[in-house]
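All protein chains but one are shown at their positions in the complex.
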Amino acid sequence: MKKFINAVDQVENEMIQGMVKAFPQYVKKLDCGNVVVRTQKKEGKVALISGGGSGHEPAHGGYVGRGMLDAAVAGAVFTSPTPDQVYEGIKAIATDAGVLMVIKNYTGDVMNFEMAGEMAEAEGIKVAQVVVNDDVAVQDSTWTVGRRGVAGTVFVHKIAGALAETGAGLEDVQAMAQRVINNVRTMGAAISPCTIPAAGKPGFEIADDEMEVGIGIHGEPGTYKEKMMSADAITDIILDKILGDLDYTGSEVAVMVNSSGATPQMELFIINNHVADVLATKGIKVYKTFVGEYMTSIEMEGMSISLLKLDDDMKKLLDAQADTPAFKQL
Amino acid sequence: MKKFINAVDQVENEMIQGMVKAFPQYVKKLDCGNVVVRTQKKEGKVALISGGGSGHEPAHGGYVGRGMLDAAVAGAVFTSPTPDQVYEGIKAIATDAGVLMVIKNYTGDVMNFEMAGEMAEAEGIKVAQVVVNDDVAVQDSTWTVGRRGVAGTVFVHKIAGALAETGAGLEDVQAMAQRVINNVRTMGAAISPCTIPAAGKPGFEIADDEMEVGIGIHGEPGTYKEKMMSADAITDIILDKILGDLDYTGSEVAVMVNSSGATPQMELFIINNHVADVLATKGIKVYKTFVGEYMTSIEMEGMSISLLKLDDDMKKLLDAQADTPAFKQL
Amino acid sequence: MTTDKIITIIEKISAKIQEEKLFLTELDNVIGDGDHGINLARGFSEVEKKLSTMGDKNPGEVLKTVGMTLVSTVGGASGPLYGTGFMKMGMELKDTADVTVEDFVRVFQVAIEGISLRGKSTTGEKTMLDSMVPAKNAMEEALAAGKSPKEAVACGVAAAKEGIEYTKTIAATKGRASYLGDRSIGHQDPGATSFTMMLEILEGEL
Partner (left out) sequence: MTTDKIITIIEKISAKIQEEKLFLTELDNVIGDGDHGINLARGFSEVEKKLSTMGDKNPGEVLKTVGMTLVSTVGGASGPLYGTGFMKMGMELKDTADVTVEDFVRVFQVAIEGISLRGKSTTGEKTMLDSMVPAKNAMEEALAAGKSPKEAVACGVAAAKEGIEYTKTIAATKGRASYLGDRSIGHQDPGATSFTMMLEILEGEL
């Protein structure tokens, strides 16, 4: 394992410190742990909190700021934060308008956030939640835990965050977050693994001529292995799965081509080139495109493609100003 | 070589296509080659053009937009663009106020841009140039070609671009660009190489316990090899070199912790944590920090640290609005 | 088992977890995200610190503290689940000062219910429950058949181990391994494994 780190048990801590030192105009850290909140608390609006394990940077600390989140809670690498951490975050940002928890659908995340929500409600704080489950690589069914939440979460932050910023009520913000969740689908693939610092070795092994299709964002292998293929071919596989899952016919979409951490922008753009061509062929209109590191898996070499089916409300909220360390819109 | 690509001789082309398809509101491509210009030409201001080989994404196409560049020219991977390409870019953006070429100090870049500048001047276009040479890893001397231009170039784009946007004249914009160059220093290190697609294999080999110190941005090895060390230790080495080269005492600085492409944000923030601490100890005030992918070397795992010594003019221009695909400021 | 004994057992469980940290992590690597050992080791290190000040508390309070500490330091899925389990046992024991194996089996039943509720899970989903539930049943039966406490827990350990083997044969439907679908078949569940380790420590201490 070769990394620019100091000690494996200090990565989360030093990372958060490094982030708040980089962006003091946007974020500060709570004393109680790796919880990052807006430098200036904004009263009179629904407050949004999200989080998960570390290792997904810029998620979620990078999305704390005007027009997106009010707090982000970071657990150990790829490990859901604990209920107390989340609870401290909620307390720090809670307003009379209430708090919306944006949870990614992992057993651990859901349990820990829910426990925190219960603790906060016991204190009289209004809490609502949504669970993001955009990963179409995973079979959805009632008898499993369902799909994972992955890069589509960033659209939830952006759009629900923009609505909250207008002063909308908790139920409306929650409903809008859920509307985004209902309309976003994501799938990814990876060609090399990542290494959790404390584990010291890669999460999976992969041959030089293989790729993992249907990867998650926690360094785990995908839903299946495939022979390495061209960028266009893997893009086709992913788009087929996404377009087969939700009817995008005739609609306008926001596209996100997300890097898992080590994939160079060159490759992301090559992928987007084909995404744009395929969508054009199918008569799906691209309203806006995002290319870059939005929801990573430390230094995994992989990517995901997300398509969000937009309506007029979502378009307006997607276009609204945002000013956070990792997501800015003028 | 494992990459999300289709054909090695199509990467530059498909990448630029993918970029303009992602950001049509910001950039369009000229028919003549991989030259990207603002979608809406802005008259009445000095036009800025920059470029170099491909493989540095988001540089330079990502910096085309309001408040920064007017055109970016991309050669083959790590290969300076040709004079005709640059000339076409200049012609497309030229205004009566003239054109400033921001060149990174490489023999090839300088020669090709200069030839283009001569061609444009022959057509009656006012052309000026600056050559960025911020890399303190390289010994500066009058009998060599001097230092390389690396990540500090982005500060030149930002600050000179902001001044140009105000309608300042060519000489003033050039002088401001030069002022940035005079006050910015950068140095980097890498722990794994990158692979030029057409070459098919990594630019250098490196043992599991080694790092390359003083890397450039073209996949080449650094100025020397070192045993792998902690993030703090390599940060100290780099800062020592930078601070030893220019007197930053008592001044305010802009910091850039730049990823070479594959380095996870986690590690960049860990590095910034120490940068901030060291500068605080030395009484150097951090005015603004940038952490992320600004000037990459495809998928190299490495990073560079840049320090720009600011004055009041530069601060104002650094803070000015910018709206480009890869650099936004509200 | 008095408070001292309980503390000793927890300390030994902690030592075992630290020892098996990489093994458990490795199991989680294959079908999860490779952190189960790291997670539990982090939590039990914190638990150990707390134990030193608990000599004068009753067993129930000790277990409750263990549970709360796990909840607030482990994270992930196993944190709330093990945490809930220990808390439930602690609460159910009330002020029992000397815990018998019969007591343990009774409160363990409550712990299982708590875990099942928190995790929205049941047996056959390739989780810790696939070792916990058979272990509890086996211990109940052994006690009913008049076996000694130590024999009963040994039966529980045997059943827990069979549970581990069983998890190899099924696909996960809960937890991270569920995202792998059928690809999770053939690999044992990390949580079932860590639970079995804990029960073995108990057996060794009787």
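Every chain is named by a letter (A, B and C) in the order it is written, and numbering of its residues begins at 1.
The definition used in the following text is that a contact is a pair of C-beta atoms (placed from the backbone, for glycine too) under 8 Å apart; a residue touches a chain by one contact, two chains touch by 3 or more.
Predicted, not measured: the structure shown is a model, and the values here were computed from it.
By the touch rule given at the top, the unshown chain touches B in the complete complex.
Touch with the chain omitted from the figure is made, among B:5, B:22, B:35 or B:76, by B:76.
Considering B:98, B:203 or B:264, the position touching the chain not shown turns out to be B:203 (whole complex). Against the chain not displayed here, chain B makes contact via residues 53, 75-84, 106-108, 111-112, 115, 135, 137-139, 143-145, 148, 196, 198-199, 203-204, 216, 218-221, 223-224.
Here is the rule we use: only the chains that are shown with their structure count from here on.
The greatest centre-to-centre distance from chain C, using averaged C-alpha positions, is reached by B.
Separating the CA-averaged centres of chain A and chain C is a span of 32 Å. For the pair chain B and chain C, the distance between C-alpha centroids works out to 54 Å.
Per-chain Cα centroids separate chain A from chain B by 29 Å.
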